[in-house]
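Entry: chain A
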Amino acid sequence: MSSRMLDVKDLAVSYGMITAVKGVSFNLDEGEIVALIGANGAGKSTILRTISGLERAKSGSIQFLGKELTKMPAHKIVEAGIAHVPEGRRVFPRLTVKENLMLGANIVKERSIIQQRLERTYLTFPRLKERQAQLAGTLSGGEQQMLALGRALMTGGKLMLLDEPSMGLAPIIVEDIFRIIKEINEAGTSILLIEQNAFLALQTASRAYVLETGLISIEGKSSDLLKDDRVRESYLGA
Partner candidate 1 sequence: MSILEIKNLSIEFGGLKAVDDFNLSLEEGEIIAIIGPNGAGKTTIFNMLTGIYAPTKGSIELNGESLLGLKPYQFAQKGIARTFQNIRLFAASTVIDNVKMAYTHQCKESFFECIFRTPKMVEEERKIDERAMDLLKAFDLESKADILAKNLPYGAQRRLEIVRALMLEPKILLLDEPVAGMITTELDDMAKMVRELRDKLGLTVILIEHHMNFVMPIADRIKVLNFGETIAEGSADEVQNNPDVIAAYLGGGYKNVITNA
Partner candidate 2 sequence: MKKINVILSVLVLFTLLISVASVTAAETGKTLKIGVVSPISGSAALAGKYIVNGVKLLENELNAAGGVMNNGVLYPIEFVYEDNEAKEDITTNVYQKLIYQDEVIGIVGPDMSKCILAAGTIAQSAGCPAIGTFTTNVAVTQIGDYLFRACFIDPFQGQVAATFAWGEGYKTAAVLYNNADAYSKGLYEAFVQSYEALGGKIVETQAYSGADVKDYNVQLTKIAAAKPECVFMPNLLNEVPLQIQQARANGITVPLIGGDSWDTPEVAQVAGAENIKGSVYISAFSPDNPDPIAQKFVNDFKTAYNGDVPNSNAVLAYEAGAMLVEAIKNAKTVDRAGVRDALAQIQGLALPSGIVTVGEDRNPIKGAAILQYNDQGVATFLKNVNP
């Protein structure tokens, strides 16, 4: 039996005058991969940024493992177990790969645990081990995405928020990344995924929510959505 991990209720977020998210509810169970799909500007990234505390909710609630996140500062949310891989990778360009990874373990005190996680990350991304002394800014886009994922793994989060992991990447790399995402999930990390490529998202996730201009318009199992006419027309191009 899986239990409820994340429960978002009536979440609304605004920047200045513009309301980007207008009252969105969704949830995620432990061990699941849930996808949010929708056009650019639908408010997907804003939702993730609000969950991880980078933006403040105007109203609504975000419950994570029984804790309310809307009032919590971002660094506490990381400690609570949420690892956010932001849009555009956002690795620290003038730090080495290893320094980037070590920052991922910023909240961990015990050296042994850090070492253990580092080894596990290197096992998942052998490429990162090869490049550990290289500055992150000199990595290719695909490698940076791996580093961003690796860094999130280092936080030891129980829920990973992935924002457009395929953005701007070559198809072959995208394939690789999504294989790893599934691996990470199978190893016990739940995943909330934002993905432009709706087909890829629906193939990876068990359930999905479709966002349109700040509201959820369609939700359901991925297999159902793949057959849904509206989804097919707007997002799958059939």
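Here are a few things to note about the model shown:
One rule holds for everything that comes next: a contact is a pair of C-beta atoms (placed from the backbone, for glycine too) under 8 Å apart; a residue touches a chain by one contact, two chains touch by 3 or more; residues count from 1.
On how the list was made: all candidates are chains of the complex that A comes from, given by their letters.
In this text the structure is predicted, and so the values were computed from the model without any measurement.
Of the numbered options 1 or 2, all belong to the same complex as chain A, but only candidate 1 touches it.
Those residues of chain A lying in contact with candidate 1 across their complex are 18, 37-41, 140-142, 164, 167-176, 196-200, 233-238.
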